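Of the protein chains in this complex, one is absent; all others appear in place.
Just so it is clear, A and B label the chains in written order, and each chain counts residues from 1 on its own.
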Amino acid sequence: MRRPLWILAVLLSHWRRHPMQLATLLIGLISATALWSGVQALNQQARIAYDRAAATFGGSRTAVLVSKDSATFPQQLFVDLRRAGWPVSPMLEGRVQIDGRSFRLLGVEPVTLPSEVGNAPAVGRGSLQSFVTPPGEMLVAGETLRDLGLREGERPQANGTSLPPLRLQAELAPGALVVDIGIAQDILKMPGQVSRLLVGKSKAPHATLESVAGEKLRLVEPSAESDLERLTDSFHLNLTAFGLLSFFVGLFIVNSAIGLAFEQRLPMLRTLRACGVSARMLNTVLVIELVSLALVAGLIGLVCGYFIAAALLPDVAASLRGLYGAQIPGQLSLKPVWWFAGIAISILGALAAAAASLAKAIRMPVLATAQPQAWQHAQRRWLIFQSATALAVFAVAAVLIQFGDSLIAGFAVLAALMLGAALILPMVLQIALAIGQRSARAPVGIWFWADSRQQLSGLSLALMALLLALAVNVGVGTMVESFSRTFLVWLDGRLAADIYISAASDTQAKEIKAWLRDRPEVDAILPGGRADTQLGGAPIEVLGLPDHTTYRDNWPLLESTANAWVRLRPGDTCLVSEQLSRRMKLAIGDHIEVPAPGGSWPLEIVGIYADYGNPKGQIAVNFAALTRRFPQTPQTRLGLRVAPDRIPALIAALQEKFGLDDRNIADQATMKRESKRVFNRTFSVTAALNAFTLGVAGIALLTSLLTLANSRLPQLAPLWAIGLTRRRLAALELLKTMAVALITALFALPLGLLVAWCLLAIVNVKAFGWRLPFQVFPLQLIELLAVAMAAALCAAALPVARLARMQPATLIRTFVNER
Amino acid sequence: MNASRTITRRAFAGGALALAMGRKSFAQGFAGLGETAEGFAAVTPGKPFAFPADHGPHPEFRIEWWYVTANLSDTSGAAYGAQWTLFRQAIKPGGPAEGWANQQLWMGHAAVTSAATHRFGETFARGGIGQAGVEAVPFRAWIDAWEIRGLDAFDPQRVAPLELKASAADFSTALRLDAEHPLVLQGDHGYSRKSDRGQASYYYSQPFYQASGRIVIDNKPVDVTGMAWMDREWSSQPLAADQTGWDWFSLHLPGDEKLMLYRLRQKDGRENLFGNWITPDGRSAEIAAAGNSITPITSSEIGGRKLPTSWRVNLPARGLAIETTPLNPKSWMGTSFPYWEGPIRFSGSHAGLGYLEMTGY
Partner (left out) sequence: MLRVTGLTKSYRSAGEDVAVLRGVDLAVATGESVALTGESGSGKSTLLHLIAGLDAADSGEIALADSVVSRLNDAGRAELRRDRLGLVFQQFNLIPSLTVADNLVFQSRIAGRHDAAWLDELVERLGLKNFLRRYPEQLSGGQQQRVAIGRALAPKPLLLLADEPTGNLDEDTADEVLRLARDLVVRTGCGFLMVTHSARLAATLDRQVNLHAGVIA
């Protein structure tokens, strides 16, 4: 046991003498692990929240029976099915407005609720009696309690009636209000109606569904994924892709550090073999050394990853809430498996990054055979091989663009593009530098280009990292900017009213309308409302739009028939959102059947509109038709057209008269500001990860240059000896680094635009259901170029400064000591 | 999850129901066993019973049950037992409310027992919507797909003929019950005293059923015949606060005589013995506590606890001295509120079959 320890001590002594190399290796591993596990922590956190939601709602994890053609159905079907042996439990779902905000109300039946429904069929610490008998209890998560600004036992008001007293139930998903089904029927004014029946797993014999319910109900089998998981898949895939990218950039650093260290340690390894260490023992100890380093780095990386995740969590939560309505708690809670996975990924990453070096060490002959020329030859061959691989990878990308039709394919195209570009980068640089060399006249100039080329092999990995980081930055930046512009234009059209009111109840809305009718400055009152139903098994929203010129003139339509707005009036046509049209492959002229309380509602599609940021499919119909078909639709939302100069006064008057606060009334500017804020937060995570990736690439460049700096002394010393000052040498070195960085950055720009195109035309369409116009923003590109050069400057500055201040003796020694 | 703060449906539904689930709930550990009957109707001596009306529910009382046990055997003589029970509990006093606001909770238990296996099931329902209930005319008691139903020519005095059905994942029962003798009133003309402090219930039985039908255990059907016994009991406060559990026997004696006998255990270790001796002509005589005894002989380990499964019963005045043994000592009802209930046989001065129930262990 002592022997391997001694060998390990000898191996480790290398790092003591080369702390910078060790730092590089550790930084690479730490940043790889940190970013990867940070992203995983975020994903895991979200998944826990989805589980919680799924558990609360008995979501798609449980088989359910739903109506074939309507949103709800009579509870007698529940009784009939129970009497026929079905282990079903009824549930009624709806929305209630509290203080102008919409909450999901769930009516459950605690006595029949299957025990397998999620992990929290918990229904209150109170007794059954207080839950089921009026006024009942309303169970909410702590977050919801805080949102409402109420304490346990208090009774929120909705639409003029008192809801049941609140009871805290920590396991519930935030935003959900859970009451007894009987109480839910009262609140939602749906006596005797249920939305669905949860089917328990009990295997007791029962009659067939058809023999009990005829054709009225449909069994929806449980799926492994919850609705939220399906919806948010794209978002998490996005995060994962970023985590993966950062991980690989980190591994680039590890790879170059390990490669250099092995190269430098080859004589040491030979000596160890000569002194009687067997090949097997040496390789074992090399792996042990690597794993120990990875373990240390992995632990530090995990801690960093934790902090990264904690820092990003609020933005991720905001994005998920904004995009999908998914509620993620702001407190990070991690499972033990996260820690193990993080350590494992660090070790696997280190082994992967060191694979080539380890293989070399294993195959190393004890007797050195020095063949420097052959090495150069090998490098040329390698360069050609690498470029050929790059072309093959590009070909794969082209095939994927042509035939791929999924989000995964979209990301695969992106990955292939980046991998190919990274692989071909050394060739691109070779060619660019060769051209430079040919055009140079002065001897120092020729040396400048030639030496840059020689330096390439040592720098190429770091430059690849820089290329990838820059390209992703360009791509994501362009996408976000494209989205941002499109979104703002769209928002202008969507928010056409001047004042938005959300009344506390239908009664108050009626009072407000009556009051407004006598106000001369109000040009128009535009009532609005929405109902929830489903189409093809997925939930959709039905939006009611009043027939008014405000909508006809401003509401942005992507495609429509000639007289779409006029055709909307009778209530037999609709507009569909872009997402829905893509998901269900709906086009203008198609017919759909929308389940409504009174039965199926046939509609013809006369237009398609953009509905950015909405995870649910949506259709828009005439408002009057909506209230006819969905009589329970709350009519509490109003838009007002008002002369601009009278807006503040009118808002003040409304607030005074009806006791409305900022949450119930807002002018157009405020609404836009809010929307933009939500929008910006949505992309702040992307921006943060983007910055991290660029930072890691900067570190890669810095560490590569630092490790190169020492080995480059023999090349620089002769120039110093023939009369170039150290300052001049340092300046040349700096210039060389900047030159290769600039070439890399220039190569990154078109690649980045290609990435942006992929994101807009493939990934976004698959992930969100909308396609945005592709635009190029030159200013943004120039800005990024500047950032890249600044990063290269920072990275090169330290080794160059060291060179400029180097003692002549150190340079002299290269002549004496050169082996 | 904090167990003391949140109660799952099972615990709370079971717990809430167990508050007053009659003879099942004389268990230790449940607070408010002898919960006050305030707001509910009181049980007083001298009530005139009226049938078929009294076969139906009495919602003004807090708790009530319809309870059938059967001692069965197949053609080869192998013995089986079957149990079918429907419990009603009002969680709040007051006239029955409509729909989901109804205060009645229902709980069904069913079981089949052979010498080798014991299978049981339970189910819950809210009143007011039709998932469970009892109707006197025509007689029908049901919860989910489990049901006891009066057949054509149903005679309210004999509570017969009846059809009984229950099924769960691993067993089912379908029996036809017929009786030649009328039902009998237990206790003092149907007034069954449970303590010296006023706790009592209304209690009548039909112990004379002849049963035939089919039971299925683990998908293996068996045609069976035998004897069955129905108990009907309702009350608002059946137990005193210090009564912890009971041991209850229903015995089919030779010559078509029946014996109902139970022992109520108290916290202080004292016990009270009650019972009725029923002759084929329908006379039911109360058994005095003095001089009579029910004593455990051997115990078995079941469901993580120790229960007496063999008993000695001595009624010197009646010349009865028997020992009982269970058909299957593992007749444990592992329901939300667990207890032991299973078929027994007895020998000694008299020999025959019966049912034993033990709660509060």
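The criterion applied here is as follows: a contact is a pair of C-beta atoms (placed from the backbone, for glycine too) under 8 Å apart; a residue touches a chain by one contact, two chains touch by 3 or more.
Computed from a predicted model, the values in this text were never measured in an experiment.
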Contact set of the excluded chain (shown chains only): A
Which residue of A:Pro191, A:Pro205, A:Pro267 or A:Pro808 touches the chain not shown here: A:Pro267
Candidates A:Met20, A:Ala170 or A:Met281 - the one touching the absent chain: A:Met281
Selected residue (touches chain absent from view) among A:Val366, A:Ala587 or A:Ala649: A:Val366
Absent chain, residues of chain A that touch it: 2-3, 6-7, 10, 13-14, 16-18, 267-268, 270-281, 366-367, 817
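The criterion applied here is as follows: only the chains that are shown with their structure count from here on.
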Touch list for chain A against partner chain B, complex: 75-76, 78-79, 82-85, 109-113, 115, 120-125, 127-129, 132-134, 169-171, 180-183, 185, 191-192, 202-206
Parts of chain B lying in touch with chain A, wherever the complex brings them together: 1, 4-10, 12-13, 16, 91-92, 99-101, 103, 105, 121, 124-126, 129-131, 142, 144-145, 167-169, 172
